[in-house]
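This part shows chain A:
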Amino acid sequence: MKTSQDLTFHDRVVALTPGGEALEQCLQCGSCGGSCPAGADMDHTPRGLFAMIRAEMEDEVLRSNTPWYCVSCYACTTRCPQQIPITDIMYTLKQMAIQAGHYDHPHATKFSETFIGFVEQRGRSFEAGLATRYHLYHHPTDMVRLGMMGLNMLRRNRLPLRPKSIREVDQLQAILAEAKAIAAKETYR
Partner candidate 1 sequence: MSQNGTFKPVLVGFLCNWCSYRAADLAGTSRMGYPATLRDIRIMCTGRLDPTFVLRALQQGADGVLVMGCHPGQCHYQEGNYKAIRRFALLKRVLRQMGLEDARVQLHWASAAQGVLFAQTVAQMTEQIKALGPLDWPRHWPDEDPFARIALAMQEDAHE
Partner candidate 2 sequence: MTRQAYTYYPGCSLQHRSHAYESSNRNVAQALGFDLVEMDDWNCCGATEYFSLNRLPAYALVARNLARAANEGADELVVPCSACFLNLHKTDKQMAQYPDLARSVNQALAAGDLHYTPGTVRVRHLVEVIISDIGFTELATRITRPLYGLKLAAYYGCLIARPDSIFDSTEHPTTMDRLFEVLGAESVPFALKTFCCGGHMAQISAETGFEMIHKIVKNAAENGADAIVTVCPMCQLNLDVYQNSANKLFDTDYQVPILFFTQVLGLALGLKPSDLGIGQEFVDAMPAINKISEVPPPKPKRERRDKQALPMPVMPE
């Protein structure tokens, strides 16, 4: 039985992704990079990232902005001639980046109150995108729109209010706590 220390970075990426074995089949054809609507902003194309994973460039891969620019549109996944679950690998890389502590910004506590916080505490959400925004904090982006936008949203009855809570929050929290416990054990299996 291999322990986590025996597993290469590549092996861990594969193990953490359902269907991840297909990663070994990458032809480096670039269908993913060509299909990606956000490809222009990525520091490496997905294909490039896969070559880096094979080369065990763990640190550089986990510091890449590529997974964070992934918009989960699945264009790469459906076009990949080797049927690699690329979008799911991006999820895995984000998760590994967070665990590796590359998720380092001063507002980490705020982050827990945002999207995930609401989902975990109330079972419902009100705004997507916050988690990623916090990660990319050190890539300064234009946030101009927020002020005017809020006013307009309010006028049209579309302001994101704090979400309602589901009834059986306890059940959800018990499930999530158990899932986290299993995940912690499973991570490098």
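The candidates were selected such that all candidates are chains of the complex that A comes from, given by their letters.
To be clear about the criterion, a contact is a pair of C-beta atoms (placed from the backbone, for glycine too) under 8 Å apart; a residue touches a chain by one contact, two chains touch by 3 or more; residues count from 1.
Everything numeric here is computed off the predicted structure, so don't read it as measured data.
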In-complex contact of chain A, chosen from 1 or 2: 2
Residue numbers on chain A that touch candidate 2, as the complex places them: 16, 18-19, 37-38, 40-41, 67-69, 71-75, 77-78, 85, 87-88, 91-92, 94-95, 98, 115-116, 118-119, 123-133, 136, 139, 141-145, 149, 152-153, 156-161, 163-164, 166-168, 171-172, 174-180, 182-183, 186
